[in-house]
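Every protein chain except one is present and positioned as in the full complex.
Right after this comes subunit A.
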Amino acid sequence: MSRYTASGLSFLLDGEEVPMAPGDTVLQAAHRVGRYIPHLCWHPGLPAHGSCRLCMVNFNGRPVSACTALAAPGAVVECQTPALQAERRTLLQMLFVEGNHFCPSCERSGNCLLQATAYQHEMAGPHFEEFYPDRPVDASHPDMLLDHNRCILCGLCVRASELLDGKSVFAIAGHGTQCHLVVNSPSGQLADSALSVHDQAAGICPVGALMPKRVGFKDPIGQRRYDLHRVDEPHSQEAAPPASEDAP
């Protein structure tokens, strides 16, 4: 018996009991038992970020982000309500119009957490006006490509590079709609940074922003991650292989 069930503590998620350990966030505990709470910026094994807002749940009647809210024994958590699903669809539409998400030519199409989450929420169209940002693409690195126009500022590469690789290659800089990912190198270019294609940060981007070169379109249509799995299937969400649940 694991230490989670041994603790005997649990809360209710959409009416079903979820075992928890003291110190768990709602999302951590739900993810451990394979219960899906929509998320983009959260990854098991990394601290929470709280930027995508997709994991908003009603916690004892109050809206909170499940990735940052500590679970409490006996708490009543609602996740899959029509109102919350509609709010999540709006958040997804905001992310889509904010960048240039032209899936038909994106090498991450079918393997993209943003896209799969939008499918899950039956997002048919963008609803808002397109921003059509014009941010430079950084193709300087021999093995990696960085397209800022697809970046959703989840900060996963920032945290993975700092905490898992010990390199601190990335940071998020700027304010408001000018907020953007920056690269820690004298020139600001990926080629002059310490990033290697084998870094955990190199494989963690949930969208088509940070991608390895020369391996695009290698999975036949029908064999891509989200052709085979729905995003709400247990543990189908993370781009990179999950790190240890108990790390950080």
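Throughout what follows, a residue touches a chain if its C-beta (ideal position, glycine included) is under 8 Å from a C-beta of that chain, and two chains touch if they have at least 3 such contacts; residues count from 1.
Heads up, the rule we're going with is that contacts and distances are computed from a predicted model.
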item	value
Candidate names "NADP oxidoreductase", "Polysulfide reductase NrfD", "Protocatechuate 3,4-dioxygenase subunit beta" or "Cation:proton antiporter"; UniProt protein name, chain not shown	"NADP oxidoreductase"
Which of A:Gly15, A:Gly61, A:Pro82 or A:Gly125 contacts the chain that the document leaves out	A:Gly125
Omitted-chain contact residue, chosen from A:Gly15, A:Pro104, A:Gly176 or A:Pro220	A:Pro104
For subunit A, the residues touching the chain missing from this view	96-97, 100-106, 109-110, 115, 118-120, 122-127, 129-130, 132, 134, 230
